[in-house]
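Only a portion of the chains appears, each positioned as in the full assembly.
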């Protein structure tokens, strides 16, 4: 590639009640609140030296704004704009000053119609990694990945691999060897961006990195202590795929958050992606636990980069929308 | 009381295939194998300085032998025999030498018909607590408790509390304030003996103490690595009741084993037992997870102290056989 | 015995600055503050259902008040008074209402001159064990033990074993098989009361139980984050003796606090006490780390039950005041 996408760096989601969301994200999960202007709460993890990785934006309408990727240089933004334009995809520039705490940004819709954001600069803030006295809740360290449901995973996979320069760490195939899901990365973990087969494009979840497995268990205990037991949707468990220890939560508006710890280094260009069969019972949860129906069925709308309205979705191209396995 | 029951100390279960059971208990769970004579495998935890806490006895017929309680002195055995005889309950002496590695034992059937064993002496063996190089699997430390289903929990509760000198740490009531389940102890943890309402008397599970929560998670990982994922029945999770971190497994014959860590000290005679309502969603799993049907429905027969045959069971006296809660 | 001492239950120490001490005990270590009346701060651990286990009393003069043991019944107090009087040891009654939040108490000086308190009742408070949202710092669970330096360990050992009904879990001997230190218990852990050879009687440290080893490591991180790195005197490490994972801290007045997790069950009357040689390098820290000089040399004065003045001390009877080992 001629450009260098660094990593998934921020997600902006509409929420209906900022105080209610703060209670969940800050008090229960332990995000650091960088700032609140009455319309937005800017949140970051303990090791993040950048202004935020999650923005809660007050709105009556739920929805997910363009997924924010950090790039290495300003010039990379121009090269990316050229690429998307050459493909006939919609692009939009937001000049520095348009969005709070970040520099010039390029918004696009990708081949799945999914809105993406690319930017190079974000305001610096104090890194709290060694302010252990401030650690709370799940001890959120940093944003790790986003997982999206798209109608044609192979199309999304090809675009991210061939045009955007992502690498694949693991993938899931159907009996007919069609790619049902894929885990793609720019940074050297298992993923920045995952895709699953389903009606979409829609957001499935946002994943955050924790320092150790006990922080995740402690988070369950805290959630139960303060009335959020219902927010636990799936887990804790070990993923077969990625090997991470995980927990899926639903925030007060229903958005799915994954707490995630312990994948592996994917630095090597000759790493051979790990192949899983959709019906392998150890794929999702290594221990064989099934995911609940809601985990497959409930996803969240993306917003158009121009209109801010929910974007239209299409049916999945592969028939199977979830594994069928009998332990 | 005039006698001093110390703690639950051993359980003897019939298994159909010693090698298959060894693979589960020793290789996967990390029990220390003290001895095997071809008909029995004697197992203990890492901190146990006594010969065994679990005996696997080869047999074509599944079943649980009298639950073994350790008492403080030989004289306590005689006093216990007198008590059971005075109540018109069946007793039987097994003189020293009858059972391998333990001294004189009293076998009885209690008011629920449940077979109990009392003994004072067991052969000493090397304690492996500081042989960290030998730690494996779930790092089983010691036997912790037994949980039994009985048709009349209040009757069993009264007998253990008033006649045998147990104390109650926590209990569960129905809407009509009937005791649906009770956690009773002699040692200073939450329980040696628990009772739940249901057809019985039958064994529900045997609980073993682990050193820390990560040992439990690692055990799930090991089980999945070597083909025992199906043995995970429930958890990992946090109990509301007892506050322990738990995992329920089913051994190759179907017996239910609980791995358990982190309850609290119950030394104080003025401790007020903690009351839970049956339908409180945090009672079973603090995080609100429901237990599967099998956890309520599948239990294991006790064997008659004379005939060795499965003992007859009765229907539960309370109608409700499991909680009904909607999160 | 005709009486039943349950466990070490509280320690009252003089501190020079309540706010400074609160910052250490509450903010850094995570004790729950039950109450403060301007002259005392009453602290408890997360699982304690009793009013306090540590009292910080404002005073210009440092010193440790009578070590508080809980007994099973009021009658036990009278029997203990009779015992101490029969031995010609000083006793003093504090009627209910004299001390805040506890009932009638017996204060005595034991055979080493060490002040002890016995009481049966303490006010009940909310147990915070399942208020995980309130967990902070080291997540202190409960008081575990006190360790005292005395000039004649064998004399103290005999009195606690033969007269007070304690049991010994582990002990340390010199080359001449004299008892140099002993770990004695009433509750079913390794100790309520330990004795070490040295000038005394003086308090060496107060130990508190933690839920898991990571809470201890996190406590070091918090201490360093907020300027208390100097308070770390020894550890973290694994004790050979007791097998606990430990950390020794010095509070703002210099008192030594041990954070402690993971010993073993000592319920069995036929448990054979574990013998260690003083110069075994694995005895103190299983990993071979030496304790610093201060750990052997710095201890804290006890206060006379009548005068409140520091009590006189005597030289150690055994010459060796610390181990000499070369790894």
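The first chain written gets the first letter, and so on, giving A, B and C; residue counts start at 1 in each chain.
FYI, a contact is a pair of C-beta atoms (placed from the backbone, for glycine too) under 8 Å apart; a residue touches a chain by one contact, two chains touch by 3 or more.
What you see is a predicted model, and the numbers here were worked out from it, not measured in a lab.
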| item | value |
| --- | --- |
| Entire complex copy count, 3 subunits given | 4 |
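One rule holds for everything that comes next: only the chains that are shown with their structure count from here on.
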| item | value |
| --- | --- |
| Closest chain to the centre of mass proxy, which here is the mean CA position | B |
| Distance between chain centroids, defined by C-alpha means - chain A, chain B (Å) | 44 |
| Between chain B and chain C, centroid-to-centroid distance (C-alpha), Å | 33 |
| Centre-of-Cα separation between chain C and chain A, whole angstrom | 50 |
| Shared-contact residues (touching 2 or more other chains) in chain B | 213, 240, 286 |
| Residue ranges of chain A touching chain C (in the complex, touch as defined) | 27-28, 130-135, 212, 214, 218, 221-222, 224-226 |
| Complex contacts: residues of chain A adjacent to chain B | 213-214, 217, 220-221, 223-224, 229-230, 232, 236-238, 240, 245, 281-282, 286-289, 327 |
| For the chain B and chain C complex, residues of the former touching the latter | 6-7, 47, 49-50, 70, 72-73, 121, 124, 129-130, 141-142, 187-188, 209, 211-213, 240, 243, 262, 264-265, 267-272, 286 |
